[in-house]
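Supplied in structure tokens, the structure appears directly below.
Of the protein chains in this complex, one is absent; all others appear in place.
Moving on, here comes chain A:
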Amino acid sequence: MSADKGLFQEIAAYKWKFTMTTARKILILLAGLGVVCMLYRLATGLGSATNLNDQWPWGLWIGFDVLTGVALAGGGYGTAIIVHVLHRNKYLAIARSAMLTSLLGYLLVMAGLFMDIGQWFNFWRPFVSWGHTSVLFEVFWCVSCYTTVQVLEFGEIVTEKVGTKYHNFFKKALPVLMVLGIIFPTLHQSSLGALYVIMVDKLYPLWWSPYIGLMFLMSSFFVGPAMICVETALAGKAFKHEVPISVLRGLVRIAGVFMILYLGLKFYDLAARGVVNLIFAGNLEGNMFMAEIILGVMIPVYIAFSSMSNTRKGLITFGILVSGGLIFNRMNVVFTGMSAALGGWYFPSIMEWAVSIGLISIGCLVYCFIAENFNILVHEDHQGAST
């Protein structure tokens, strides 16, 4: 007990910082609005808060907050592989911020999922009632376990400053956590895509594929470096923390290799199923697919392996195109590819937008708070240089 008391005192005594800026005030406003809408949704149900309907049972929250959110948070496990398993210490500078973004991303995904399920008080049910034939079962377990693992991984960072006597314990547990923290995302990043294999006569053939799981996994891996490019550009401005171009360029090239493999798999699969001609059909689906591949994969691959990746501008362009392309891909699977089969109409309601934007705002605010108080952007090696 006395030990716990010491911990609480330590937390109370620690000098917490949170600088107020105009941007942060706007984020707080958006976050507040989101929270109000979330409470309204929980109190009144999905029908009054959303535009979801019997033809479109999944909408913005599943499509964007969950499917896209998890993929964009894929930078965490990707970095864990490169830095902590392969020990490429060159990339240590970005490891912590990438893994923090991932942790926050997953917490937001959990919040988004909680908003979307109709019987939210029943969310724990699959822990005891095992529907193991469902791909969603794998997603549920792996996302839950991975979020727990990430919180524990973050413990190592927190205990540097607060609760320092537990630091050695977390440090020792870290290698095991890292390996677990790669297995779980590998499984659920792919199973998020594999949710759609059962919709074989619904999802448009350009996106439905027996390999859709592998494609989701690969894209979640190569979007990691892209997100790091965007994130370091933003955080670099806000926290005056510049990551060397060579570090980013190395990551972008790793991503580039996987993007080429991804393209290869896509076209092999389309050819094997004899649907390549659908790309040039001139319909909505064909054009959206073409835009997704050219803007989100082909052009960025060119940037990665040309001299453009030597400049910050080139790296940011790469980051925006690849992240945007991934969002585009997930939206195409959830909406464009399903629209012909589902029919009817769906566009997110104002409240659905407010909740999604609110969740992202909360994520940004928490990131800022943590970055100000813990060693995220400045690693031990460079400590004392700034902040």
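Everything that follows uses one rule, which is that a contact is a pair of C-beta atoms (placed from the backbone, for glycine too) under 8 Å apart; a residue touches a chain by one contact, two chains touch by 3 or more; residues count from 1.
Here, contacts and distances are computed from a predicted model.
S.K.: Which of the following is the UniProt-recorded protein name of the chain this complex doesn't show: "Formate dehydrogenase iron-sulfur subunit", "Transketolase", "Chemotaxis protein CheW" or "Caa(3)-type oxidase, subunit IV"?
M.R.: Answer from the UniProt record of the missing subunit chain: "Formate dehydrogenase iron-sulfur subunit".
S.K.: Which listed residue, A:6, A:57, A:244 or A:264, touches the chain dropped from view?
M.R.: Going through A:6, A:57, A:244 or A:264 one by one, A:57 is the residue touching the chain not shown.
S.K.: If I consider the whole complex, including the chain that's not displayed, which of A:9, A:122, A:246 or A:283 touches that chain?
M.R.: A:122
S.K.: Check the options A:194, A:215, A:235 or A:304 and report the residue that touches the missing chain.
M.R.: Residue touching the chain left out of view: A:194.
S.K.: For chain A, enumerate the residues touching the unshown chain of the complex.
M.R.: Contact residues on chain A toward the absent chain are 43-48, 52-55, 57-58, 81, 84-87, 89, 116-123, 125-126, 129-140, 156, 171, 174-175, 178-180, 182-183, 186-187, 190-191, 194-195, 197-202, 210, 213, 341-342, 380.
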